[in-house]
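Note that one protein chain is taken out, while the other chains of the complex remain in position.
Entry: subunit A
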Amino acid sequence: MEKEENSEESEMMIYKPLPVEVRVTLEQHSLLLGPTQSSIKKGEDTFLMSYIQTRTPVIPEELTTQFKKNFPLKIGRPAKENKKTRTRKKVLTSIEKRRLGLHKLPKTGIKYKACAPLHQLWVEYMENFLELENSAKAANKDLLYQRIAKADYHGCLLMVTRSKCPSYIGAKGIIVLETKNTFQIICEDDQLRIIPKRDSVFTFNVSKWTFTLFGSHMNIRPSERAARKFKSKPTIDL
């Protein structure tokens, strides 16, 4: 019975009138008046604006600009992702190394305290490698000097004593990276300093000994220094 009545009503009116509560809210938002043509052209959707204002706790300021945006649908297939799987050549080219950021160290990421275990490791390595007790007794110290030239300086606590450029003098820190021309040092203020080897004199301590390095004679890649034979020169200076 009820169903028949409903069907009759539905035949007369396809859409039932809106319930009372909804009508009230709509009136508040002035939709019953209907959006004027000028406002449609401007893009001001007043109902949406006021509806969102009532619901959100904080009114975002960019609402009006965002509402004016058009989001056209893209026609066509989405572009395929280029999957660059490197399976053939394993060794990285220099361009690829640059893209990955493997050629540089970040200036602010590394902390001085974090490098302390590296320094301890280096001190143990040098004490073992240089065999300082034996060389103290030996008259000829050539072996010691050769070993210093071949040694690795990553983790060494280095200090710049003399330099042609006055701003480098007094710089002290742990060597994080050694390149052909530079020492890259982490100073106590967590700053990475890149100090060129040329025209500078460095000193470092191992147990009770202090050693001086003349940077201008050490302008060689660290790996090639392991194979080099250094000749003694009459005068060494800046």
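Convention: a contact is a pair of C-beta atoms (placed from the backbone, for glycine too) under 8 Å apart; a residue touches a chain by one contact, two chains touch by 3 or more; residues count from 1.
In this section, contacts and distances are computed from a predicted model.
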item: Which of "C2 domain-containing protein 5 isoform X47", "Guanine nucleotide-binding protein G(I)/G(S)/G(T) subunit beta-3-like", "Ribonuclease P protein subunit p21" or "Neutral alpha-glucosidase AB" matches, in UniProt, the chain that is not displayed; value: "Ribonuclease P protein subunit p21"
item: Selected from A:Pro17, A:Pro72 or A:Gly101 as touching the chain missing from the view; value: A:Gly101
item: Candidate in contact with the missing chain, chosen from A:Leu73, A:Ala139 or A:Ala227; value: A:Ala227
item: Touch criterion as defined above, residue of A:Leu26, A:Met49 or A:Leu118 at the omitted chain; value: A:Leu118
item: On subunit A, residues whose C-beta touches the chain left out of the figure; value: 84-87, 90-92, 96-97, 100-106, 109-111, 114-115, 117-118, 121-122, 125, 128-129, 147, 150-152, 154-155, 176-177, 221-224, 226-227
